[in-house]
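In this view, the complex is presented without one of its protein chains, the others remaining in place.
Moving on to subunit A:
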Amino acid sequence: MSEAMAMTEPATAPFLSVRDLEGWYDESHVLHGVDFDVNAGEVVTLLGRNGAGKTTTLRAIMGTLAKRRGSVRFNGRELIDLPPRAIARAGIAFCPEERGIFSSLSVEENLMLPPTVSQGGLSREDVLAMFPNLKERLSSQGTKLSGGEQQMLAIARILRTGAKFLLLDEPTEGLAPVIVQQIGRTLSELKSRGFTIVLVEQNFRFAASIADRHYVVEQGRVIDMIPNEELEANIGKLHAYLGV
């Protein structure tokens, strides 16, 4: 793994650098020293079996995991001791696995809820052009949307904030193939607009269609890194990791 990492190490410091990240749910030790880097403009996935610690890693980066230790450097700044709201203000936006659409808010209110953290976010019009389905449902209750529309809303609302670094937790989970394709196109467009994305994904075919590199997470550690162009050559190894 260190060899592979060394080969892709860029000249400049990575956008996000996670070192020896440990995390706990109450007393249970879930992350045992996660290490990985994400460069600006990349799409990186965290792959792994259920319970490997992928979602927990995102929560530890975002600060919503109460007990965590190690180092999370973002844009040259150490985040490990900051509360979630300061991490959001530093420019990291989070889309949780359960999507987190608020039922007491309309679609419009859900969309406009996250505050602007820096200049250069997409405008309301840009976002609605990217997700035209939402435009007709703006006054509906947030949770009256279909699962796919809720997922789009969950992504759409963090694009307005100006954060250029997105943590997306399983955005395709439980969605119909046509919606998965639509989300894939959206993520590709976001990449071309300069967003950096860390994607937790079970569906590695989907991951392969948009990602630059894949980190394999097992038992609370990153155990391997596979560049996307070497994915085909490593497919046997990956199947073994994921147990498929």
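Everything below uses one rule, namely that a residue touches a chain if its C-beta (ideal position, glycine included) is under 8 Å from a C-beta of that chain, and two chains touch if they have at least 3 such contacts; residues count from 1.
We adopt the following convention: contacts and distances are computed from a predicted model.
For the chain of the complex excluded from view, the name given in UniProt is "Branched-chain amino acid ABC transporter permease" [choices: "Multiple resistance and pH homeostasis protein D", "Na(+)-translocating NADH-quinone reductase subunit C", "Branched-chain amino acid ABC transporter permease" or "Methionine synthase"]. From the options A:28, A:50 or A:104, the residue with contact to the chain not on display is A:104. Considering the whole complex, the residue from A:114, A:148, A:171 or A:220 that touches the absent chain is A:114. Counting the whole complex, the residues of subunit A in touch with the unshown chain are 62-64, 83-85, 87-89, 93-94, 96, 100, 102-105, 109, 112-115, 117, 158, 161.
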